[in-house]
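All protein chains but one are shown at their positions in the complex.
Here the chain labels run A and B in written order, and each chain numbers its own residues starting at 1.
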Amino acid sequence: MLNEYYPLVVISMIAIALGFFVVLLGSILGPRRPTQHKGQPYESGMIPYGPGTRRISVRYYLVAVLFILFDIEVVFFLPWAVAFRKLGVSGFILMVIFAVILEIAFVYAWKKGALEWE
Amino acid sequence: MTIMQIIFLITASVTLFAALMVVSTRKMMHAAMWLILVLFGVTITFALLETRFFAIVQLVIYIGAIAILIIFAVMLTRRSMNADVPQVNRNWWLVMVSSLALFVGLVTVMSVWEGFFVTARTAPPGGENLVQLGTALVDPNGFVLPFEVASLVLLAAMVGAIYVAAERKEK
Partner (left out) sequence: MNLSDYYAITPLVFLVCWAIFLLLVDLWIPAGRKGITALLSAAGLLIALVLVLRSGEQVLTAFEGSVVVDGFSVFLSVLFLVSALAGIALAHDYLQRLGLERGEYYPLLLISTSGMMLMTYAYDLIEVFLALELLSIPLYILAGFSRLNLESEEASLKYFLLGAFSSGFVLYGVGLVFAATGYTDFPGIAKAAQNGSLNPTLFLIGAGLVLTGFGFKSALVPFHMWSPDVYQGAPSPVTAFMSVGAKAAGFAALLRVFVVVFPGMSVNLTPLLWALAALTMFVGNIVALVQSNIKRLLAYSSIAHSGYLLMAFVPYGNASVRSDAIAGMLFYLAAYCLTTFGAWAVVIALEKAEGKGLELEDYAGLGHRYPFLAATMTIFLLSFTGVPLTLGFWGKFYLFSTAVEGGFWQLALIGLLTSLISAYYYLRVVVIMYMRPGTPQVQRNFWPLLTSGVGALAVVILGIAPGVLLNLAVSALLKGL
């Protein structure tokens, strides 16, 4: 069983090691001459003001909620898609009903202006 | 001890430690981050149990969506993001004792039952049968009604979330 995950483990190891390696390389090789201005947080060249952790708009929450909607749809689609050839027309229709009911939530969100950003 | 057991022990201890941090750390955002580690630990546990589908579900839904939603929710609240308030009230020891008692009680109850010691059947080659799961979802003798009702529950929840959160333009 472990063999199946072996490539995954190797890739994660490489990714983590690469991340550490790049940062380490930069800190070893790069010159370090800190000034007060360099130490400031970068905010598109503007002088930063106010606390860094401000309250975000509720719209992000709506986007996250819609994301969950499609995420859950994907999870239900996966086993269905694997078994698709066995299921025939009725399986297809039932999944379409499932998907349509979920899409109605999307239509509702759209029409209510949850996706408009102004 | 096999390598699987070693991996399990490491995963379990990291998960438990992270879970402890979720409830004990003072900053909400840090708690949310620890929560992601907990969920990842559960993902690995599912993988160790050879239920790859549930590992994927755990990864996609819980880490990919729920954890993100929780982080957004933390960022939505005005002050709690940086709040440095104590995580426990006066009765913390009471809760600790009772939850420990519950845990010990449940384990004792389970351990007197012979089913507790049955070794799990090894999964068929290729892990769990995803085809069977997919068939059961739309099978009238399986779970077709719960499956369609689940979509309806999601619809209601989604409409509700939008109703609660959407800003009103027409005011």
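One rule holds for everything that comes next: contacts are C-beta pairs under 8 Å (C-beta built on N, C-alpha and C of every residue); 3 or more make two chains touch, one makes a residue touch a chain.
Nothing here was measured: the structure is a model prediction, and the numbers come from that model.
Summary of contacts with the chain left out: across B:A18, B:A67 or B:L155, the touching residue is B:L155. For chain A, the residues touching the absent chain in the complete assembly are 90, 93-94, 101, 104, 107-108, 111-112. Although one chain is not displayed, its contacts with chain B can still be listed: residues 106, 109-110, 112-113, 115, 140-141, 143-146, 149-150, 152-153, 155-157, 159-160, 163-164, 168, 170.
Keep this in mind: only the chains that are shown with their structure count from here on.
With centres set at the average Cα position, the gap from chain A to chain B is 18 Å. For chain B in complex with chain A, the touching residues are 3-4, 29, 47, 50, 53, 56-57, 60-61, 64-66, 68-69, 72-73, 75-78, 81-82, 127, 130-135, 137-138, 144, 147-148, 150-152, 154-155, 158-159, 161-162, 165-167, 169.
Listing the residues of chain A that touch chain B in their complex gives 1-2, 4-5, 51, 53, 55-56, 58-62, 64-69, 71-72, 74-76, 78-84, 86-87, 90-91, 94-95, 97-99, 101-102, 104-105, 108-109, 112-114.
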